[in-house]
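Note that one protein chain is taken out, while the other chains of the complex remain in position.
Here the chain labels run A, B and C in written order, and each chain numbers its own residues starting at 1.
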Amino acid sequence: MRPRARDLGVRIGDDPTGTYNAITDVPGVWVGHRTLIRDEPTVARTGVTMIVPREGAIWTDWAFAGVHIFNGNGEMTGIPWLTESGMLGSPIGITNTYQVGLVRDALEAEAVRLGVRGAFFLPVVAETYDGWLNDIRSFPLTATDVEAALEAASSGPVAEGNVGGGTGMICHEFKGGIGTASRVVETDGGRFTVGTLVQANYGERHELRVDGVPVGRMIDAEHTPLPWPEEGEDGSIIVVVATDAPLLADQCRRLAQRAVVGLARAGGTGSNGSGDIILAFATGNHLPSDVTGIRDLRMLDHDALDPLFGAVADSVEESIVNALCAAEDLTGFEGRTAHALPIEALRQVLEKRS
Amino acid sequence: MRPRARDLGVRIGDDPTGTYNAITDVPGVWVGHRTLIRDEPTVARTGVTMIVPREGAIWTDWAFAGVHIFNGNGEMTGIPWLTESGMLGSPIGITNTYQVGLVRDALEAEAVRLGVRGAFFLPVVAETYDGWLNDIRSFPLTATDVEAALEAASSGPVAEGNVGGGTGMICHEFKGGIGTASRVVETDGGRFTVGTLVQANYGERHELRVDGVPVGRMIDAEHTPLPWPEEGEDGSIIVVVATDAPLLADQCRRLAQRAVVGLARAGGTGSNGSGDIILAFATGNHLPSDVTGIRDLRMLDHDALDPLFGAVADSVEESIVNALCAAEDLTGFEGRTAHALPIEALRQVLEKRS
Amino acid sequence: MRPRARDLGVRIGDDPTGTYNAITDVPGVWVGHRTLIRDEPTVARTGVTMIVPREGAIWTDWAFAGVHIFNGNGEMTGIPWLTESGMLGSPIGITNTYQVGLVRDALEAEAVRLGVRGAFFLPVVAETYDGWLNDIRSFPLTATDVEAALEAASSGPVAEGNVGGGTGMICHEFKGGIGTASRVVETDGGRFTVGTLVQANYGERHELRVDGVPVGRMIDAEHTPLPWPEEGEDGSIIVVVATDAPLLADQCRRLAQRAVVGLARAGGTGSNGSGDIILAFATGNHLPSDVTGIRDLRMLDHDALDPLFGAVADSVEESIVNALCAAEDLTGFEGRTAHALPIEALRQVLEKRS
Partner (left out) sequence: MRPRARDLGVRIGDDPTGTYNAITDVPGVWVGHRTLIRDEPTVARTGVTMIVPREGAIWTDWAFAGVHIFNGNGEMTGIPWLTESGMLGSPIGITNTYQVGLVRDALEAEAVRLGVRGAFFLPVVAETYDGWLNDIRSFPLTATDVEAALEAASSGPVAEGNVGGGTGMICHEFKGGIGTASRVVETDGGRFTVGTLVQANYGERHELRVDGVPVGRMIDAEHTPLPWPEEGEDGSIIVVVATDAPLLADQCRRLAQRAVVGLARAGGTGSNGSGDIILAFATGNHLPSDVTGIRDLRMLDHDALDPLFGAVADSVEESIVNALCAAEDLTGFEGRTAHALPIEALRQVLEKRS
């Protein structure tokens, strides 16, 4: 079992984490993975991750949400209605680039199965590209895999690294994947939890920093080879931010934008080939789908948001490091290997600089 | 006294108007004009119009608001914070293109005078260009004029046509200016008023339509000369939408966007030279500036907005016709004359088509 | 064979049409439909329409493009990269709401089949909802249908009404579907063609206007029944705008926004349930996918765009009327019938008002 960033002494920011230091620390937020690692009939190193708010009741008890795009070389379905209404009404899927459509329509089918009525048949599914380790051109996922990811969704600790949508991902030219973290903050309106989850698949090696330390420059490429002959970015990151604070949609968009701070501090620059898309949702208001007329809401005042902004930045930065710490060496399509971030070397580098 | 559109039998849409068929039908919304028509020391045909929400308490009891830009060849200050926070915290000024800055800084000075504290020192002032009738290069307005417009602000009937910021404006190549209208609508969340005010300075003559009738093509240019030798658009329209419905900022933006429907039906196409900027605000929630922490809000559900959308479209369309009906022939800079829409000819054209 | 709007004497705007009065008048733009009308194993009244720029070479010779959303209760995949890069690199699909994903992934598969390399594996597919006539919950389309639509794509006249993605659509409470039109305009930079295609599925009956005449209020609901017991909007419109003018992406967005003018004049108000999404692309610049470094471009100056703006508004308005004229009575899911706009009644109403 590889350590998480905290186990290595990494402390990003001053706020405490939630119980699991995971997006599931936000009450009611579940995560489910379906991981496909097999060599027949085609080489599959891919999967689906589902973030399921409100213990699955999100279909009929919507949540305010907002999107920020740092670089748009990627896909997230559902953006028009998210932006227009500010409301999220489905689980959030993350998968590979070629099968966003499959996952999206499978969520339509799930809504039909559940007998969901109303406007939210516009599901939210995002992607990053795993075609280096995964034979993406064989379209390995099926609707059954999507159902399995939904079924697997639960609270508690979240598996990280080579799991779910993150199975075949590469980040800062180490093996990447899923990572998560959380923060608990005090605001003028009370104590709230911020949780984040990333599917990390971006970045050149020399750009990687851990809490400011230029780790990527300090880990020998001979010791841990690049996946390809020379450095060169090709990838993306999807970030999901959750909070139990009573935020409006505009405020979710503001939180989403702060994910860029964490990403930038970890070494992301939003390179041209990157689809860096961030979705934030807030469960602090309940938006039952059968209400017509007036809804009663609460709003944490803008002036009280700074602790949440900082928490998003810190939690995203740590989620990326967690993804790198958890991911293990993986060999896949055409015999290619992506090497994990070497934990011992990382530990030494961090100690040297503290 | 020239008739308003309704006096000519024009009925746009099915909803009733408010008491004054004006933006001031929204409770607490005041309008004040300062009109400058003088020939010395320079030829001034300009002014300032102030829309003052909450009987002037807007400085410390903010309102949700949103902006939509149909064509951005114009200026409205304050957009970054309006967009970020979704809150309006100052009166809204409308004036000529060259003196937006003066009016904006004068609102800063007013905030200082009033001892306003807090974030909203980012006032909202918009403009259209009156340099054809007004010697705009002489910068005729002063801070005193801005104060006078604020002081003049009141509820009740609103002067239209050649007044305030609309003094020197030209619309569909007739004399334009300020126009206003309102609607009262029933929604699933109760009865609400929508009021709109335009500073109309856009459009070619042949495009003008009144409730679908191509009036602009039917009024003889020999009878009522164009202001210039041949048709050619050069201008803008500023639209302010007010409602007492409890809307969030996102919903204000949605309302603002529906102003384009009314503008399009009246003959606007958002030509390249046009600054077609729309601001909508909603007074149904109170946002006292001294609240920190949690605000309690109400939100009219998105599903209930359609009557408001229709009301905005209808009221904006009628506001434009009202501006044209109220404006009178005006001669100004370098002896130029803009002719009013001829009421008798309009009446005949409308009767012919009914 | 039902007449088109022009056959009824409708003339929207002053510009001439192209040869076919269709989006295919823009050189190189092809349209293909796959129509599914069958009662077994489930009641299918649906399909796919493909707009294929550059005679299919769009995969490797991209085009500047831009999106405008009038109301976002709908889906169009590919928006993040369209917005980030301003470039379109795939055919554009239009289909039903539940199967956007299928069509989107089928375009990925097509790219794989064609051996396309590079960034544009983010296909553009939009939808409107046909679940009233189509048993949408049976997900009737397959990847083979998508291939068939691509294969069917050609230049020349475009089938309208109950075809392709428009098969099961309802517009202004008459039978709706696919409509198209075009305009040829003179600008300061030369003569250009604007073509538009709509999948029209929006609007209440009483709002329908044809060239300003309130046709929807004048056609007796007893003579031509509503599809449902009483008026009530539920639907969307997708608009595709094509031009051969050398426009940049920003300018495509400006053209897309002018589609709202045509939609508003026809009776659209962007109701809450509507997904009114517009994509505009311009083929006047070639953007080969294998260029690195510097591209040489031409740009029609902003000041020269007004004729194109007008052409988009007029062509969209006519496309909607053409969809209504072409669509025929259709009975589908659960025995429901949507009645076509009655041509004779329309003719009489228009004559009465001219």
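Here is the rule we go by: contacts are C-beta pairs under 8 Å (C-beta built on N, C-alpha and C of every residue); 3 or more make two chains touch, one makes a residue touch a chain.
Fair warning: this is a prediction, and the values are worked out from it, not measured in the lab.
S.K.: What shown chains come into contact with the chain that's not displayed?
M.R.: When the full complex is considered, the omitted chain touches A, B, C.
S.K.: Which of A:Leu107, A:Ile219 or A:Val260 touches the chain that is not shown?
M.R.: A:Val260
S.K.: Among B:Thr24, B:Thr49 or B:Thr97, which residue is in contact with the omitted chain in the full complex?
M.R.: Of the candidates B:Thr24, B:Thr49 or B:Thr97, B:Thr97 is in touch with the missing chain.
S.K.: Out of C:Pro140, C:Gly195 or C:Pro246, which is the one that touches the chain we can't see?
M.R.: C:Pro246
S.K.: Of the residues listed, B:Asp25, B:Asp61, B:Glu75 or B:Glu317, which one is in contact with the missing chain?
M.R.: Final answer for the missing-chain contact: B:Glu75.
S.K.: May I ask you to list the residues on subunit A that touch the chain which is not drawn?
M.R.: 70-71, 209, 212-214, 233, 254, 257-258, 260-261, 264-265, 268-273, 302-303, 305-306, 309-310, 313, 353
S.K.: Mind listing the subunit C residues that contact the chain we can't see here?
M.R.: 84-87, 119, 187-190, 246, 248-250, 254, 291-304
S.K.: On subunit B, what residues meet the omitted chain?
M.R.: 69, 71-85, 97-106, 108-109, 112, 119, 121-122, 125, 129, 137, 139, 273, 275, 277
Here, only the chains that are shown with their structure count from here on.
S.K.: Can you tell me which chain lies farthest from subunit A, using the average of the Cα atoms as each chain's centre?
M.R.: In terms of C-alpha centroids, the chain at the greatest distance from subunit A is B.
S.K.: Quick one: subunit A and subunit B, Cα centre-to-centre, how many Å?
M.R.: Measuring from centre to centre gives 45 Å for this pair.
S.K.: Compute the distance, rounded to whole Å, between the mean C-alpha positions of subunit B and subunit C.
M.R.: Between these chains, centre-to-centre, one finds 33 Å.
S.K.: Hunt down the residues of subunit A that sit against at least two other chains at once, touch-wise.
M.R.: 84-85, 119
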